[in-house]
Every structure is written in C-alpha cells, then in structure tokens.
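Missing here: one protein chain of the complex. Every other protein chain is in place.
The chains carry the letters A and B, assigned in the order they are written, with residues numbered from 1 in each.
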Amino acid sequence: MKTNDLILRTTTALIAFILLAFSIYLFLAGHNAPGGGFIGGLMTAAAIILMYMTYGLDTMNKVIPLNFKLLVPIGLLIATLTGVGSFVFDQPFLSQTYTYVHLPILGDAELATAMLFDLGVYLTVIGITLTIILSIADDN
Amino acid sequence: MEIIMSVLAGILFATGVYNLLQKQLLRIVIGTALISHGAHLFILTMGKLKTGAPPILVKGVEQYTDPLPQALILTSIVISFGVTSLLLVLAYRAATLNKTDNMEELRGSEDE
C-alpha cells in the first residue's frame, strides 16, 4: 500500500536536524547545567528513530551504515574507564577534575573530565535505544 | 504541595497496580511504567518541594533545594527506562512465540 506521507517527510527533514543539534547542545551543557549524556542520547536516538520512521529501514541503513549495537560496549567502556582513570592519579574511583582553556574561535571554555563520562553514557543510551527499537521494527 | 504530590503518587501507584492485575501483557507493561513514575514522583516529594531554589549549597545561600533526591530520581529513571524497554522486547517476543498475550494462557501447566 502506498501511503501519502509528504508532510512527514518534509517536516522530518527540518525537525530531525533541529533535534540533533539541540541534543548535542544538551549533551555538551550536561556536566554543570540541565542536560547531560542520558537526555542528550535519548534525544539523538529520537531524532534517528524519526528518520527511520520516515525514510524506512533500507534507506536509513544506507545513510547510517553503523552497527548501533557496537555503540553500547564502546560507551560503557568509555564511562568505566574514566572512572578507572582516577586510579592512575591515585585518586578515589570516579574522581573528576576540570580546567579552563582558551579555544581559538569559541573563546574560553570549561573542559571537565565528567564530560568524558557523559560521552560514554551518551553513546550507550543511543546504542541501547536504537538496538531495542530496531530489533522490534526488524521483526516481521 | 507535598500532600497533593503524595496523593498524585498514590493515584499513580493505584492505577499501576490496577493495570498490573490485568490479563493483557501490554497493560501490565504500562502498569509497571506507571508504578515507576509514582515511585519517582514520591522520591521528589520526600525531598521536600521548593520552587525557584537551586540545588546548590554555597555559603550565604539560604534557599536551596536538596540535590540528592534529584540524583536518585535520575538514576532510577535511567534504570526503569532500561528495564521497561527490555520488558517491552521480552513481552513482544513472548507474545509472538506463545501466540497469545493473555497472561491467563501463559500460566503453563505442571507436566512440562
């Protein structure tokens, strides 16, 4: 059956990118403002799922030739290793630190090691959400 | 405010338990989701509700919100997100394989 999804397709092209951009903003803001890896990851996953719904599995698999399952262990590994990293500096597990650096265009920015942990969470959440939803969607 | 929120958490629990006792699998999953919402709301309420106060503790700041319940809720939300999504997949697979989503028929018999 051919469905008319013109509105969905047109708006998705626009909305998906707004969602992706906002999710990355949320992720970057996360370590000391509202946001964070979990919520950012969920939003990124939502944007990708929206695109999957609009353009179909086959098209999207060509656009993003990425095995989302692999994101889960990578994310978990990053998150755990940032915790273990504090062993090297003889600090208690999960200790974190931050510093201010001057970046060329962006100006002064705060760099925190909590960010790395958040990155792990971000990747894990994207991986898990997409794996679960796509595994049901795949099933016919 | 706390009382209203507690009542709301109670309603969420009650509806959750009601759904949990249904036969249809999807209703049961929704029931667990409602119960977890109730629990999260309850933690928030138990940490005392305040509006317009930041969750920080600095000298001189008199009005602040307790950050601990928020941290607990976030953790708990993440966990219930994981469990609920897993439960959905499990329920879906169990329903397709057993060819029914009625808990009454999923009871199983003694001689297996």
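In the analysis below, a contact is a pair of C-beta atoms (placed from the backbone, for glycine too) under 8 Å apart; a residue touches a chain by one contact, two chains touch by 3 or more.
Here, contacts and distances are computed from a predicted model.
A chain of the complex is left out here; the name its UniProt entry carries, from "Cell division topological specificity factor MinE", "Peptide/nickel transport system permease protein", "2Fe-2S ferredoxin-type domain-containing protein" or "Multicomponent Na+:H+ antiporter subunit D", is "Multicomponent Na+:H+ antiporter subunit D". The missing chain, though absent from the view, touches A, B when the full complex is examined.
The chain not shown here is touched by just one of A:18, A:64 or A:84, and that residue is A:84. Within the full complex, the residue among A:28, A:49, A:94 or A:111 touching the omitted chain is A:94. Listed for subunit B, the residues touching the missing chain in the whole complex are 20, 25, 28, 32, 35-36, 38-40, 42-43, 45-47, 68-69, 72, 75-76, 79-80, 82-83, 86-87, 90-91, 93-94, 97-98, 106, 108, 112. Contacts to the hidden chain, counted on subunit A, fall at residues 70, 72-73, 76-77, 80-81, 83-84, 87, 91-96.
Please note the rule applied: only the chains that are shown with their structure count from here on.
Averaged C-alpha coordinates put the centre of subunit A at 24 Å from the centre of subunit B.
Contact residues on subunit A toward subunit B in their complex (touch as defined above): 38, 128-129, 132, 135-136, 139.
For subunit B in complex with subunit A, the touching residues are 74, 78, 82, 85-86, 88-89, 92, 96.
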